[in-house]
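Below: one structure in structure tokens.
Now for chain A:
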Amino acid sequence: MKRTIFLVLIAIFVVMGLAACGGQKLECTDPIGCVEVAPDEPILLASSLVISGPNTELGLDSQYGVEIAIDFRGDVLGHPVELQPEDDGCNAEGGQTSATKIVSNPQIVAMIGTSCSGAGVPAAKIISDNGYVMVSPSNTAPSLTDPELHEAGYLRTAHNDKVQGRAMAEFAINELGVTKAAAIHDGDPYTEGLASVFSEAFQELGGEIVAFEAIDANADDVIAPLTTIAAAGPPEFLYYPVFIPLGSLITKQAQDVEGLDGVILAAADGVQSPSFLEAAGDAAEGMYVSGPDLGFGNEIYDKFLTAYQEKYGTEPTAPFHAHAFDATNMVLDAIEKVAQQADDGTLLIGRQALRDALFATSGMEGITGTITCDEYGDCADPKIAVSQVQGGEFVPIWP
Partner candidate 1 sequence: MSSQLDLRNAARVGLLAGVVTLGISAVGMLESFDTRDLIVGLLTLGQLVLFSAPFFAGYRVTLGEGKSDVGPAAVGGVVAGALTAVPPIALILLTLAAPNIRNSLVNVSPELISLLSLGASEVVGSLLLLVVMAVLGVAGAMFHILPDAIRKPLVSGLGWMLGFAILSEVSLNILRPVLGRGLMRALFGTKGITPLLAAIIFVAAIGLTIWWSKNGKQRYESRKAAMSEAQIKQSRRVSIGVGIVSLLILPIILGTYLTEVVDNVGLFILMGMGLNIVVGFAGLLDLGYVAFFAIGAYVMGILTSQGALGIGHMSFWLALPIAVGTAVLAGVTLGIPVLRMRGDYLAIVTLGFGEIIRVLATSDLLKPYIGGAQGILQIGKPTIFGFEMVKPIHFYYLILAGVGLAVFVASRLRDARLGRQWMALREDEDVAEAMGIHLVSTKLLAFGIGAAFSGLAGAIFSARLSSIFPHSFNLLISINVLSLIIVGGIGSLPGVVVGALVLVGLPELLREFAEYRMLLYGALLIAMMIARPEGLWPSPVTKREFHAAEEEEAMGGAQ
Partner candidate 2 sequence: MALLEATNVTKQFGGLTAVNDFTFTVEKGAIDSIIGPNGAGKTTFFNCITGFYQFEEGAIVFDGHSVNGRSTDQITRMGISRTYQNIRLFSQMTTIENILVGMEPQLHTSWIGALFRLPPTVKEETKALNEARRLLDFVGLTGKGDDLSRNLSYGDQRRLEIARALAAKPKLLLLDEPTAGMNPRESAETTEFIRRLRDELGITILLIEHDMRVVMGISENITVLDYGAKIAEGGPSDIQSNPRVIEAYLGRGAAASATIEIES
């Protein structure tokens, strides 16, 4: 027995020795460290998205976007790319735990996530403090890229609420010529942020907000709040930047409320997904949705959708798969740009260099538009498109 153990120990040391002396050495000169990827090792990315709990469809959809981006890319500099998916739980502690887990593995190059802004705040701090970098596909809270609060390793491909809320207000006033609007949110930071920004901008542009209502995200009957809104104005324009379940419910029940019959419906990218159209059915016809310019003239997106359907057996359940796809490509592009490669294939990726490359991303053609990052990590195409639902499809009409 003792002899066996002895032999095994010898074997371990031999293997270790072999691993240690092979190949030529690359020197890491990066101020905050490097990731070394050995010849037969994959490049390891992590994701931290909400994949349990009631917001699952949001995060899982993004994770699928990341996975497809990796599939499409194939090998990067001769290394396969591997994803370590984590769960942000859509709350601060989930973001903190998953970020801590990610930074405890020195092989992880970058993180895609988080799904929820609440998870993003602590995650951004941990990721940045440890020299890592993250790109969120769906954080929209303005505070994350606020010059005073921004963390050095934080970027996002999702639209800052400030941009998107304002765009919809401009569209409503300038294009549709409405003057009385109402906004609804569901208590989620994303929806609350958008609704607030929209209201402020709308009033600034000379419009009147007749009602600013909140509905619980789990509500299953919205007749009462809609009646309240109808009685308040009634508005010409109803803006509800919520997620699919509540969004389709409002879309359908708005028809049933007296006083809202002629109202123009509008939502944001939280519902910009085929499954929303399916859920809302005919009721969605003619409504406006703001968000990235998906779909038209975008071959890659069609290819993406086919791959998605094939791989996961369902249509996208949320809109952020597109942002996740772009975020992943952004990261992979940056890796390709900054990685040093030794003769035997060993990669050395400088963490600061990677950050710099990411923040320097400019004019990258993604499926959510042209991606250019500013110094505070906002990378989404500033052009927000407004689409109208026509014949069961999102048809971009503005700008």
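The rule we apply is simple: a contact is a pair of C-beta atoms (placed from the backbone, for glycine too) under 8 Å apart; a residue touches a chain by one contact, two chains touch by 3 or more; residues count from 1.
Keep in mind how these were chosen: all candidates are chains of the complex that A comes from, given by their letters.
All values derive from a computational prediction rather than experimental measurement.
Student: In the complex, chain A is touched by which of the candidates 1 or 2?
Tutor: 1
Student: Please output the residues of chain A touching candidate 1 within their complex, sorted ascending.
Tutor: Interface residues on chain A, with respect to candidate 1: 1, 4-5, 8, 11-12, 15-20, 36, 38, 41-42, 44, 51-53, 56, 60, 82, 84-87, 90-93, 96-98, 100-101, 103-107, 116, 118, 121-122, 125, 129, 141, 143, 149, 185, 187-189, 191-193, 212, 214, 216, 311-314.
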